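Just one protein chain is left out here, and the rest sit where they should.
== chain A ==
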Amino acid sequence: MGAKKASPDLLNSSFSFKSLKLKTKQQELLLRVSILGLVYVLAFIARLFSVLRYESMIHEFDPYFNYRTTLFLTEKGFYEFWNWFDSESWYPLGRIIGGTLYPGLMVTAALIYWTLRFLRFFVHIREVCVLTAPFFASNTTIVAYFFGKEIWDTGAGLVAAALIAICPGYISRSVAGSYDNEAVAIFALLLTFYLFVKAVKTGSLSWALGSAFGYFYMVSAWGGYVFIINLVPLYVLVLLITGRYSMRLYVAYNCMYILGMLLAMQIRFVGFQHVQSGEHMGAMGVFLLMQVFYFLDWVKYQLNDTKLFQTFLRITVTSAILVGGIALGVGTASGYISPWTGRFYSLLDPTYAKDHIPIIASVSEHQPTAWSSFMFDYHILLFLFPAGLYFCFKRLSDATIFIVMYGLTSLYFAGVMVRLILVATPAVCLISAIAVSATVKNLTSLLRTKQKVPQTGSTKGVGSSKSSSKVTLDQSQPFQKNGAIALLVGVFYLLSRYAIHCTWVTSEAYSSPSIVLAARGAHGNRIIFDDYREAYYWLRQNTPTDAKVMSWWDYGYQITAMGNRTVIVDNNTWNNTHIATVGRAMSSYEDEAYDIMRSLDVNYVLVVFGGVTGYSSDDINKFLWMVRIGGGVYPVIKEPDYLVNGEFRVDKGASPKMLNCLMYKLCYYRFGELVTEYGKPTGYDRARGVEIGNKDIKLEHLEEAYTTSNWIVRIYRVKPPTNRL
């Protein structure tokens, strides 16, 4: 303010420093908008490690199927896509793609692609697919800000947006290139929850309508929508039990449930599950319970007589529960209401999958979670979560009850299955943000309020007792102020360690496209193994177009998308018997396997082998799962035949069935002549760390077609039957 008088010839009267000084509200708005803008950009660029290191390509296995379907959608249009029957996978069965996928992701990417083309940005659909996930992650941070604002205040919203932008639990499934359903689904999940909480808070029909549409987007995007349709009724039930029934809740839940259910039935894959499947019955039960509550409220209002009402209440509640129970029993017994599917039942009873469904148990993402996975994905948030719960319990309201329930249920499910850490991440970030915001508020209020006390003390000079008490307060003030400053520095330090941890984890662990492998060479330089794409492109260019390829189901999507050839089984794993047939072929002797391959019209067999590079996710390490799944359908295949004393071995001490089965022969063909490591004998398998048992392998019905440069992918041609003499 003194600058005005300093040099009047330098400053014009229209431009002075005074006009730059904003009012507090404007300052706050500027701060908030700039923080959100920075968080938005941060969420996007934190996910770009693999694009910068390798190239812009699709990662993993499942995204290749999504990419292929999106390509089909943009080329042929929506109606062709919706009614698509694909004969290139699951030969000879084929797959009704239109009716067995969740179209949300593909339609979203196609819409973005068409919008960009309309604006004359002619990008390739692959670029749009690769960058869809980071774009939606940025949008999720904005939704998290608004959600935090609803639950607590704007400070918590900002912290929540910042935490969720870099949280490794979310980054793991939404990195650039990870074109999978979860990329869009988490955005839809958080949006639906935010709109529903807003609807319960305001009781307005338009917010409830918004949440129904948010639910529809979630249903179209991911099979995890079952979580929403069970959490929201559970939340409503908890509100009813704690006596928070209100007209707002009634309007919000009814609108969301009915409209959401009707909209969800538009997706062919979901169909009529909302009225037929056991997993959706909870929502219907709570819906009917809400009607009972409303009815009782109305009767109470009409009667004006408490005693009569009490009797009426008892009769109604008993009869409602009885009728509901009988209806559920009749529905389940008659088979109209199907029981919980294996995937979701194993969440309630975690030991179920291990004993009954080997396919579900074999996926590494479905294993239960150890403490180190939690620490890896959450770091500081694990400390802040219980503190945040404490603050929520201190200030209980409809919104905080919701976030507590979301956090607890999702954390339990995350404990059962590693993959579900993703679903728990928004809740953990929001609750931790509450803890950070409340603690920082407490500390800064300590810093601020004590400043006013000496002013009042100095103006009131009367009374020695008063002055002495003020003096004692003065003595403790700087101590408290220093303590508060020290604690604030500590909070800042912890949050900066969180940021460092998240960046390190993203860079090292979650940014690898599994299709391109990297390793450190002898001199510390990075060596890239691009064998997968080499093999798929060989298939694309050197085999007849109607060739059929048999491989383990992991690679099916990639073979169809990049190799453009028909496969026998792929990652959809909808037909267990077909997969078991392939597993049986892989684990039988060559003659039996040849019969099975002839019956399936197989022309090429593809195996993945890591013995030369030390790559440990190859088919030999997955072999026991092939045996188990094959043995689950064909009792001819017995797991103990392949083990020696319960141990899986490939060296000289391995069982004879193992040494002569098709998978062994295909992986180790000509491997016995190769020297893989200095100082070790020929045929030393670097992935298992042993010298193989059977080096002299002769193939009778197959011949080697192609082996990639690092021996990771090996392709064999199935010879036609010899002429009978």
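Going forward, a contact is a pair of C-beta atoms (placed from the backbone, for glycine too) under 8 Å apart; a residue touches a chain by one contact, two chains touch by 3 or more; residues count from 1.
Rule of thumb we're sticking to: contacts and distances are computed from a predicted model.
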If you had to name the missing chain as UniProt does, which of "Multifunctional methyltransferase subunit TRM112-like protein", "LLGL scribble cell polarity complex component 2", "Isocitrate dehydrogenase [NAD] subunit, mitochondrial" or "Oligosaccharyltransferase complex subunit" would it be? "Oligosaccharyltransferase complex subunit"
Looking beyond the chains shown, say which of A:Ala176, A:Val251, A:Ala438 or A:Val569 touches the absent one. A:Ala438
Looking at A:Phe391, A:Trp574 or A:Phe648, which residue reaches the missing chain? A:Phe391
Among A:Leu487, A:Leu624, A:Leu643 or A:Leu674, choose the residue that contacts the chain missing from this document, as touch is defined above. A:Leu487
Using the definition of touch stated at the top, determine which of A:Thr311, A:Thr351, A:Asn525 or A:Gln541 touches the missing chain. A:Thr351
Considering the complete complex, identify which of A:Gly169, A:Gly415, A:Gly556 or A:Gly683 is in touch with the unshown chain. A:Gly415
Which positions on chain A touch the chain that was left off? 241-243, 350-351, 354, 367-376, 382-387, 389-391, 393-394, 396, 404, 408, 411-412, 414-416, 418, 435, 438-439, 442-443, 446, 476, 483, 487, 490, 494, 500-501, 504, 508-509
